[in-house]
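All protein chains of the complex are present and in place, except for one that has been dropped.
Here is chain A:
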Amino acid sequence: MADVIVIGAGIIGAACAQALARRGLRVLVLDAGLPGATAAGMGHLLVLDDNPAELALSQYSLQRWREQAPALPDGCAYRSNGTLWLAADAEEMAVAHSKYLNLQAQGVACELIASSALRQREPELRKGLEGGLLINGDGILYAPATARWMLDAPNISQRRARVSEVDGNRVRLDDGQWLSAEAVVLANGIQANDLCPELPIEAKKGHLLITDRYPGTVTHTLVELGYVTSAHNATGPSTACNIQPRPTGQLFIGASRQFGTTDPQVEGWMLAKMLKRATAYMPGLAQLNGIRAWTGFRAASPDGLPLVGQHPQRKGLWLAVGHEGLGVTTAPGTADLLVAQLFDETPPLAAQPYLPQRFLKEPVYA
């Protein structure tokens, strides 16, 4: 018997289960074992400020990650290494500057890095970049291990099972068995559409490559400011330089975005495009060995913000989906928002911008 059933054992489902369990509830987590974004992503913890709601949720969540960090086991590979946003030209430097002002005003620790200082911080970057913006409190972790750690609690039980139907606070497994609880939390990322076709969630495919071990090559997670200006907003396939040092000394190289495909194959043309973009910022990468490439799918909502709250037409079903590329970052904030709403408490940040009714109309129940 469980008080709450969580569908999905990725980072969002795990964070929700952990938060619910810490409130004394018995939680059953169902996972179908399908590939998900938690395993495919970079585990980059970053503050993003495209809009106030994104900033509020990522900033709050980063704070929560930093609080939890001492408790995370080594295998979670948490590091607070900061994100260094790279400006290639004066226009992007102006973007860096306005981000700086915006983040400063919200109390996010950050510093503008001049062109001359950039290569002192990251000697492998090419000459001639305009500068950068360093967000000191950003970090990285290994999300699959972190999700498992979150689920390792006495009142959380896990079951490998595929859910074929949800009906409010009841779920039917594909063996026909019905399970029910006080509440059901849908946190199965890109698979959420299979159970709730009315959700406005679209898959955005991404490629990643990891290199062999080259310790000390890169310190911060390096992201081009074009990531904000182009990749996020483009409708066609796009790439942006995104280089992350892993604690093993390996480097993650990303990032790509494609729409309208659910084919998980690594596509050579996209891999080449993505690597060319990264080497344009760090030419020395060309001589490093890549050992593995893979793809994943970000579950994106139309406005880029997650859907967190009760389904307005399906009482008893709670949503925690649509995190796009920020699921790992915003898992703690999502969990806190969800728990506060479930317990009818005042949430730690305004819940309004993330409520599902912005896409699903107002509740039909009282």
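Quick note on the criterion: a residue touches a chain if its C-beta (ideal position, glycine included) is under 8 Å from a C-beta of that chain, and two chains touch if they have at least 3 such contacts; residues count from 1.
In this section, contacts and distances are computed from a predicted model.
Chain not shown in the complex: UniProt lists it as "Hydrogen cyanide synthase subunit HcnB", one of "Quaternary amine transport ATP-binding protein", "Transglutaminase-like putative cysteine protease", "Hydrogen cyanide synthase subunit HcnB" or "Carbohydrate ABC transporter permease".
Considering the full assembly, A:Ala272 is the residue among A:Leu101, A:Ala114 or A:Ala272 that touches the omitted chain. In the complete complex, the residue from A:Val4, A:Leu45, A:Leu285 or A:Leu342 that touches the missing chain is A:Leu285. Of the candidate positions A:Pro237, A:Gly316 or A:Pro348, contact with the hidden chain is made by A:Pro237.
Touch with the hidden chain on the side of chain A covers residues 33, 35, 39, 144-145, 148, 160, 209, 211-212, 237, 253, 265-266, 268-273, 275-276, 279, 285-294.
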